[in-house]
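Yeah, one chain of the complex is gone here, protein chain that is, but the others are all in their spots.
Up next, chain A:
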Amino acid sequence: MSTFRGPPRKGENYELSADLNSEYQSKRKDAIKRVIANMTVQKDVSGLFPDVLKNMQTDDLEQKKLVYLYLMNYAKTQPELVILAVNTFVKDTDDPNPLVRALAIRTMGCLRAEKIIDYLCDPLQKCLRDENPYVRKTAALCVAKLYDLKPDLVIENGFLETLQEMIADSNPMVVANTVAALTDIHEAAVANGSSVEIFIVTNAVLNKLLIALNECSEWGRVAILNALSRYETSDERESEHICERVVPQFQHANASVVLAAVKVIMIHLRGVRSDNLVKQMIRKMAPPLVTLLSNPPEVQWVALRDINLLLQKRPDILSSEMRVFFCKYNDPLYVKVEKLDIMVRLAGENNVDALLSELKEYASEVDVDFVRRSIKAIGQTAIKIDEAAERCVNVLLDLINTRVSYVVQEAVVVMKDVFRKYPSTYEGVIPTLCANLDELDEPEAKASLIWIIGEYANKIDNADELLGIFVETFTEESYPVQLQTLTAVVKLYLRKPDSSQGLVQRVLNTATKDCDSPDVRDRAYIYWRLLSTDPGAAKSVVQAHRPTISLPRTTVSPALLEELISEISTLASIYHKPAETFVGRGRVGADSIPRKGTDLEEDQNTARKAIQTVAAGQQSENLLNFDDPTSDEQQPSGLAATQVLSATPAAANLLSGTSSNPLDDLVSIFGSTGLSNGVAPGQPQGGLGAGLGGLSFGAPISPAPPMTPSVLQAATPAPTQLTHQQPPPPQQAASEDLLGLF
């Protein structure tokens, strides 16, 4: 048969046409097979439509299926000719053989030609009540197909009512397919903005589903469990009942059944108040979750992503199982990366030694990305478990001593976070880090080391020399490195004013004159002015006390977490993003369909988006963070970021839907930044201005602009406005002025 796929011959379609009309049955069948082969490789065989159609009337089931396959593909292009096939279809739905009846009804649903639809309703009506369950289950899905094509017809013919009745069918497979069809129709209707609930899982339905659950095929169980997860329980007893009935499904061999059962239980546990039962359910959930890891890697990955979510909700679920997440040498990278994340989540005092020796092992593997993540995980462990920090630092030192470039760089970045969490604890490490200065070529690693040098400038004897190296090459560095150099040099100056005055002047000069990034320039100007007007204030700003960092327990907001848990094993739960972010309903649909209906929610969505943009803008632009101490107020952001999170407290507030006014929250974000400066607060907005020594910088900020674009712009116009508010001298003169003050 492989010859069917030979190179195209001249006039192949002509030959095929001749063969399709051959008097020999076998020749005709071979020709049909060749047509299908051509169709698969996307050659156009639509011209053979009439010839293929002639072969439809046959007793050979295989040939019939092939012709049907062809019809499904080309019916749309030849609507006039499809009508010729209708007769055979309708006749087939009366065939004594149930396989033929099912085949006919299955195919008719897939033809998608307007002309044929009108002929579909009667046979469908009949097949829905067929005595054979195989025909009924096929017909049930056919209703969903018809709805997809012409919803009105389904409603007119009362097919929906028929489906509702079929939930009570005696055959579990029919029930499962009916549920699948109803869910499909329901989702399509909701997506099209219909407000009518087509498939409501009522109490009566619930009981039928629970009965069918234990009897139907694995795929049917998934459909039924999905429907169960949509049921809204009326009281606690009902929730308990559902949980108890679903729990046996944990032992199913099919991973999707297990995950669907986990989903149902997680949802209905919300309604259970008995702690005992909750504990029992959670305990029963752990072993099946671990067993999912003996599946093929793709399924493992899905399970791992979901376990990650479940751990955010219930951190105790797998507390004694960390070892099963150890990476195997031959695991695919995507599995290893997920395992790393989960291991850190499960890390505790009792298992940290095993974890660290594993992570150290991983750091010597071949894949650069995995190695980096392993080192990052060591840092996260250090931040998470105070008692183990020292052991983590020792492992990091070992790794730095390997002198493998990317290992060293990542370790430096991680060390910076350790310093932030445990200030002035591990200063002994600094010489080792500085010795590797020449190894660093990545901006993040450089910036981290510079930050460390600046922070401990008074303890490092040759800090000025080290920073001098970076000041030399200032204009060639990337912006994050420039920003960090600037801050570090100022810190150095404040700590050792005598030895570094020259250095600070040089860097401020270069940054204000030769640098093309507005951020760097702005920061340099601010420092300059601070230093020249009030070094005391400068000290309190630059060396302000910083809140310590910690490892966030969740990576998504609590509301989103609940939503994702209700979506376990779907794409949304794997990406840890709500489905709306990646599922559109076609080009027009995406913006025209009101999401989730109510206006209130819409407002919240817009507000949420606005805040997210602002938060992102803050991170990238460092809008109001005159120095990174203030950025520490949020999660590790900006230069110091190990994780990107949408995590200003106010933004989190809004994400969870507790506040609907974006303006309030913007103000509160700014307000808290001001406070952490250690400056007398006064008015939330005024506080910042006051802290800056009356530079009347308050003006560009105080209009706390409600719309994102203007907030972002505020960063750029700032320098110009500043000079305007100064008495007349143009920029050049102003800087000379300030220089004089030194």
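Please note the rule applied: a contact is a pair of C-beta atoms (placed from the backbone, for glycine too) under 8 Å apart; a residue touches a chain by one contact, two chains touch by 3 or more; residues count from 1.
The criterion applied here is as follows: contacts and distances are computed from a predicted model.
Its UniProt record calls the unshown chain "MHD domain-containing protein", which is the correct pick from "DNA-directed RNA polymerases I and III subunit RPAC1", "Nuclear pore complex protein Nup85", "MHD domain-containing protein" or "RNI-like superfamily protein". Of A:L81, A:L99, A:A168 or A:I317, it is A:L99 that touches the chain left out of the display.
Residue A:R283 is the one among A:K27, A:K54, A:K91 or A:R283 that touches the chain missing from this view. The residue from A:N132, A:Q164, A:T533 or A:T554 that touches the chain not shown here is A:N132.
Contact residues of chain A toward the unshown chain are 1-2, 5, 33, 36-37, 40-42, 59-66, 69, 73, 95-100, 102, 106, 109-110, 112, 132-135, 137-138, 141, 144-145, 148, 171-174, 177, 180, 184, 187, 214-215, 217-219, 222-223, 226, 247-249, 251-256, 258-260, 283-284, 287-288, 290-291, 294, 296-299, 301-303, 320, 323-324, 326, 328-330, 333-334, 354, 357-358, 361, 364-366, 402-404, 567, 569-572, 574-575, 579, 582-585.
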